[in-house]
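Sharing a structure below in structure tokens format, with a few things to ask.
Only a portion of the chains appears, each positioned as in the full assembly.
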Amino acid sequence: MSEADCVTCGDSVTLPGDVEIGEIVDCGSCGTELEVVGVEPAELDEAPDLAEDWGE
Amino acid sequence: MTLAASVVGASGFAGGELLRLLSAHPEFEVVQATSREYENHTVGSVHPNLRELDLRFTDPTDLDSVDALFTATPHGVSMENVQSYLAAADTLVDLSADFRLGSEAAYDEWYDGHSAPAYLDSATYALPELGRDGLEDADIVASGGCNATATMLALKPLVDAGLLTPEDQIVADLKVGSSEGGAGGGAASSHPERSGVVRPYAPTGHRHEAEIEEQLGLSLSFTVHAVDMVRGAAATCHTFPTGGDGGIETPDLWGAYRDAYEDEPFVRLVAGGSGVYRYPEPKSVAGTNLAEVGFAADGERVVAFAAIDNVMKGAAGQAVHAANIAFGLEETAGLDQQGLHPVGSP
């Protein structure tokens, strides 16, 4: 289990043990979706957002 | 004693409710919560009421050993995986229809057959108000269907009292909320299409008839309507009992219903009285494991009512209740949630 900082809110995110590069996790504090861009040490970047379309 | 428990299908509505109950339960500890779609995401990202829970979804094919495994998956999944589920857990508590009926033949008649019929004998139907026999130490606990639960709770006292016989005419007219459809939903469950409806969605031949027939020995006609609420199932059972000797009066009915339920911690009788709330209503029990049950006499007809929260008494609450019995715990452990007043459309 490794840790890395959330790019949005700065809180530390504990990553699941078997997480791999490219997987998406969310910050347990602010909820931002984060892409795992590195392991050992773990590194996170903002995930491409699937913007919701409200269609008006 | 702390019992280890996991939930398969934890991103769904019934699964999320199991997490809510088990995480606050004095005797259980949640080990895993599975979701294929949300693997690695926090449980709170799907269930906003559980944001404080420090838990992430895991893959359902990678299960740790636990005391109790709760499965809240669509029909077909638990029969397919029953062997691996039982390998991971002492007790499997299944919320789907996969182990509710007693025989392969019944699955052939009402569903598309059964892929693991050998396990049907290890399963015990789990609506405790119908009887606790076999629940203690059961291998597979088969939690009842929500609409069947409401209907059977309304009717059981009439059967027990010998008023209602297998030959009698019974029509069960149900009104249910949108959470019965699960988190998946389709076009019909979008907010614009589903709001404000009184929509006959299963006008005839609902599969819950099978469960009721097996459990109560009654055959009945079922019609289910979608109405504008999220949680809740209300059964109005129009019966024409011939088992009594002559007309059935209100005091007879009070007697029958009290006999059936006076020791039941999760049944509340509501029949007549004064004020705004005179008969069972789903909104009075929303969020709780309570069933409101009541009746009205009308000449040869007895109308029997029951109202439950389909996600609680109709699913997760009933399952935890049964698990409490299976593990020899206090029956009400973890199930003391109170209802709200006033409350809108929970």
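Per-chain numbering from 1; labels A and B assigned in written order.
Here is the rule we go by: a contact is a pair of C-beta atoms (placed from the backbone, for glycine too) under 8 Å apart; a residue touches a chain by one contact, two chains touch by 3 or more.
These numbers come from a predicted model, not from an experiment.
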(request) Taking the file as a whole, write the stoichiometry using the chain labels present. (result) A x2, B x4
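Rule of thumb we're sticking to: only the chains that are shown with their structure count from here on.
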(message) Nearest whole angstrom, what separates the Cα centre of subunit A from the Cα centre of subunit B?
(response) 37
(message) Considering only the defined contacts, which subunit B positions touch subunit A in the complex?
(response) 40-42, 44-45, 54, 56, 58
(message) List the residues on subunit A that touch subunit B in their complex, please.
(response) 16, 19, 23-26, 28, 31
